[in-house]
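Note sheet for the following structure.
Of the protein chains in this complex, one is absent; all others appear in place.
Right, chain A next:
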Amino acid sequence: MTPRTPPPGGERLQKALTLMAAAGLVTAVLVPLRQSWRPPAERRDGFPLSYYPMFSARRRRTGTVVHLLGVDAGGESRVLHHRHAGTGGMNQVRRQMNRRVARGGAAELAAEAARSVATSSRPTERGVVEVQVVSSTHRYDDFFAGDPGPLRRTVHATATVPRPTLPAGGRR
């Protein structure tokens, strides 16, 4: 950005060049603002120059999340951790699950998650016999009032957890 060795008598020029470079960088940070004036379908986010789409998203009273459920032998279901569905942190995995389900890849996702659950040493996951990929819709007011039940739930795919079969009398 700043030339390191000033040419003789060229400090003014150097300052002008520095100011131009700085103005260019700040302008680049501001340029994504034009996305906010585009129709939502045409907006495109970037990195490291962003228009921060999470702040201009339309918010509703209900929320739908694609996630994993683990079902035990008694038919009880519980939420499974997102690490069984992918890597890179919760929000990255969440987006990836949305894309996979939208593209018809729910069965493959369920099978991968079931294989991951099979290797889990967590006591709460040892009894899981089946993994479901579901979309759950909750009303926020109900959810925060302590009602954990969804307004509606769609099961996209299920997969059996591949547990090793043990010989008779064997111990796990």
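Definition applied: a contact is a pair of C-beta atoms (placed from the backbone, for glycine too) under 8 Å apart; a residue touches a chain by one contact, two chains touch by 3 or more; residues count from 1.
The rule is simple: contacts and distances are computed from a predicted model.
Protein name for the hidden chain, per its UniProt entry and selected from "HTTM domain-containing protein", "Iron-sulfur cluster-binding protein", "Small basic family protein" or "Urea transport system permease protein": "HTTM domain-containing protein". In the full complex, chain A makes contact with the omitted chain through residues 1-2, 4, 15, 18-19, 22, 25-26, 29-30, 32-33, 36-37, 45-61, 63, 65, 67, 79-83, 86-96, 99-100, 103, 136, 138, 140, 143-144, 148.
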